[in-house]
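Questions regarding the structure given below will be posed in turn.
For this view, one protein chain was removed and the others were kept in their places.
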Amino acid sequence: MKLTGVIKNTSLLKIIFIGSFFIVFFISSISYKHSITLSNSTDWVVHTYQVHLQLEQLISYLKDAETGHRGYLITHDSLFLRPYKGSWIKINETYHSLQELIKDNPLQQKHLDSIYHFMAVRYSYLSSNLQLDSNIAANHYRIDMNMEVGREIMERIRYEINYMIALENEYLIARQKKYENETIFNPLFTLLLMLFCLVVFAFSYIRINKSLYILKKSNQDLMVATESFKHAEEIGSFGSWQWDLEKKTFTYSDNQYRLFGCEPQSYQPTTENFIGFVHPDDRHLIPSNPLHIKSEDRITLFFFRIIRKDGEVRYIKSISKLLVDASGKELIIGINSDVTDLHQSSQALEEKNEELERTNKELASFNYVASHDLQEPLRKIQTFISIIAEKDGETMTEMTKGYFAKIEKAALRMRVLIDDLLLFSRTNRAEQAFEETNLNGLLENSLQELAQIIEEKKATIQAAQLPTLNVIPFQIQQLFINLIGNALKYKKRDVLPHIQIGYEMVAATSYPFLKAEKHIKYCKITIQDNGMGFDQQQAKNIFILFHRLHHISEYPGTGIGLSICKKIVENHGGFIIAESTSGVGAIFTIFLPLV
Amino acid sequence: MNNEPIHVLLADDDENDRNFFVTAFSELKIKTVIHVVKDGIELMEHLAQDGIKLPHVIFLDLNMPRKTGMECLNEIKKIQHLKDISIAIYSTSASEQDIEDTFVKGANVYIKKPSSFATLKKILKEVITLNWQYHTSGLNRDNFLLSL
Partner (left out) sequence: MRIYIKFEINKTCKKILEDQLQKLGLEYSLISFGEVDLKSNITSKQIQEINTGLQNYGIEIIESPKNILIQKIKDTVIEMVYMDEKLPTFKTSTYLAEKLNHRYGYISKMFSEITFTSIENYIILQKIERAKELITITELTFTEIAWQLNFSSMAHFSNQFKSTTGLTPSAFQRIMQRKKENILEEK
C-alpha cells in the first residue's frame, strides 16, 4: 500500500522535474532576450545623441565660417579667414558621418541632404562676398544683399536641423516607450515564475521526504515481517523455497534446511541434493520437470516422505506455485511443511472411522437379519396357533383357550415389534440415494397409504404447497406416514381429527439451535393436530427408541415410530421438534436443510 | 365357476409353508390341482417338461436355495410360452421396494406370507378368484397387480 504510494510519487516527481526544467529554461531565455533589448535601446540613445551632437557641430562649423567671414569683411585681416577656410572640409566630414548614422532613415537623409544643399548655397554666397571688394560702394550693397540672403538660408538650416533633432528625439522617445513596454512586466513575470519554481521545489522536497519516510517504514516492516516469517517457519515447522527458472537456482529459507535436519545454509540447494533426502519409495512422486508445476497454472500440491539427516522419516506436504514478476521472470515458489503429526492423527482417525463404519454396518445388517429371520419362526408359531385354534378350539377347555388367546396376543405383539424394528433398520442412510423430489407427491402417497384410517376416523387434512427437495423419497414418505399416522392415532375421543400441514422457508439465524449449522436456509414443515397432545415435559423423550407415553392396553404401539422419524430427519441433516399442550393438540416441526 | 380345475404350482423350500399351502387349498371350495416343488431349479425343470399342463398360477418363494424366486421370475418372463402365466410371489419379507421391484419384473401378485391360517386361506382364495376374473371377464391382464 505504502510502497505503491512511493511509486506513484516517483512518477509525479518526474513530471514535476521536467516541468520545472522547462519553466527555468523559459525564464532564462526570456531574460536573455530582455538584456539584448536593453543594450539595443542604450545604443539608440547614444545614436540619437550622436546625431544631435553632429548636427550642432554642423551648425557651429557654419557659424565659425560665418564669423570668420564677417571678421574678414570688416577687418580684411586674412587671419579671420582661417576658420572659414577649414570649416567646409569639417562640414563635409560631419555630413558624411551623419549620413552614416542615419543611413537607415530616408526621412532624416532627405532632411540632411537639404541642409547640406543649403549649406553649400550659403558657402557659395560667402565665397562670392569674399571676392567682392567691400571698399567699392556698389559691392557694398551686394554684400548687404548677400548677407541678407545668407541670414535667411542660415535660418532655414537652423530650422531643418532643429527639425531633425526633434525627429530624432521623437524616435528616441518612441523607442524608449517601446522598450519600457517590453520591459515593464519582465521583473514581475520573472519573479512570479521564480516563485512558482520555488513552490514546486518545496512541494517536491516534501513529497520526496514523505516517500522516503514511507520507504523507510516499509523497509522496517519488511524486516519485521521477514523476521516473523522466519519465526513462523520454525514454529509452524515449514520451510519455503524459490526456484529461479532462468538461472536454474534454488533459494532455501533457514527452516527449509532445519526441516531436513540440517544447519541453515549447510549445503548447496540443488535438485539432486533435495532428491537425496526424499524417501526412495516416494521419489517418483516428485515432479522432475518444472514444466509440471508451470503447466498446472495453479497451486500444485503433493505429499512425500523424507529421511532426515538423523535418519528419521517425516511426512512432508509441498505446495508450489508459479510466479511471474513484472519483468516476465519466472519463479516457482513453494512451501514444504512437516505434516507428520497431522498425518499420523488423521491415519488414526481414518482407522477409527473405518472401524466405526464396519461396526455400524454390522449392526445394521444384524438388525436386518435378526428381524428378518426372526419373522420366519414367529410366523410359523402364529400359523400353528391359528390352526390349532381353528381345528381344536371347540374341544379345548376354557383355560386352554384363554392361554391360547394370550399366546396369540404375545406373538402378535412380537410380530409388530419385529416389523417396526425392521422398518427402523431400513432407515439406514447409506443404503438410500438422495433424489430431487417433489414433497407434495410424497405427501399424497402417504395420505394414500393412510387412506383407510383417514376414512375411518373421518379426518380432515389441510396441506400447504410443499417444495421440491433433495431427499431420500421413501424415507420422507415414511416420515409423513408416521407423523400423520401418529396424529390420527392420538386423536381426542369426541373430536374429529383435523391435521394441518404447513410449510415455510426460514433462515437458520431465526432459530438458536440452527445457528451453529452450516446451512443458511431451512425448509420448515409443521404437522399440527387437534388431538390429545402430551405434556410438554415429555417433548424430548418421545423420540427415544421404545419410549412410550401410554399404557399398551390403551394405545398399542412399540415406541419406535417417532424414533424412526428422528432418524430419518437426521439422515437428511435436519431437526425435528415436538410441541404440545396436553388436551389441545400437538405440533411436530421438521427442519430440512435447503442451502 | 369353471368346471375345469385350476392348476396351481408352488415353489417353496420350507416344508411347513408347503404344508400350510396345500392344506389351505384343500379346505377351499375351489377345484384345484396343486403341484409342489422345493426350489427354483426344480421349478424350471418341471416347467421344461414336454406335454405338461401349464399352471394357471405359479406361487414363488423369493428366498430359495440354488435358484431364487427372482431368478425364476426373470427366466419365466423370457420364455415365450410361459410368460403369460400369472406369477404370485409368496415371501416372508415385504419391503415396499421389494414389492415394487417384483411387479416391475412382471409378477402379478405379491403375497406376504400371513401369520394366520385363516388369512392364508382367504388370501389364496382371493388370488385364485381374481386370476380367474382376469382370465374370463375380459380384464386387461397388464393391469393385474395385487399385493396382499
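Read from first to last, the chains carry the letters A and B; within each, the first residue is number 1.
By our rule, a contact is a pair of C-beta atoms (placed from the backbone, for glycine too) under 8 Å apart; a residue touches a chain by one contact, two chains touch by 3 or more.
Note that the structure is a prediction, hence the values are computed from the model and not measured.
Checked against the full complex, the candidates A:18, A:195 or A:451 give a single residue touching the omitted chain, namely A:451.
Of the candidate positions B:20, B:90, B:103 or B:117, contact with the unshown chain belongs to B:103. Of the candidate positions B:11, B:58 or B:146, contact with the hidden chain is made by B:146.
Although one chain is hidden here, its contacts on subunit B can still be listed: residues 1, 96, 100, 103-106, 110, 129-130, 133, 135-140, 142-143, 145-148. By the touch definition given at the top, subunit A reaches the unshown chain through residues 441, 444-445, 447-449, 451-452, 454-455.
In this section, only the chains that are shown with their structure count from here on.
In the complex of the two chains, the subunit A residues touching subunit B come out as 372, 375-376, 378-380, 382-383, 386-387, 390, 411-412, 415, 426, 474. For subunit B in complex with subunit A, the touching residues are 14, 16, 20, 23, 92-93, 95-97, 113-120.
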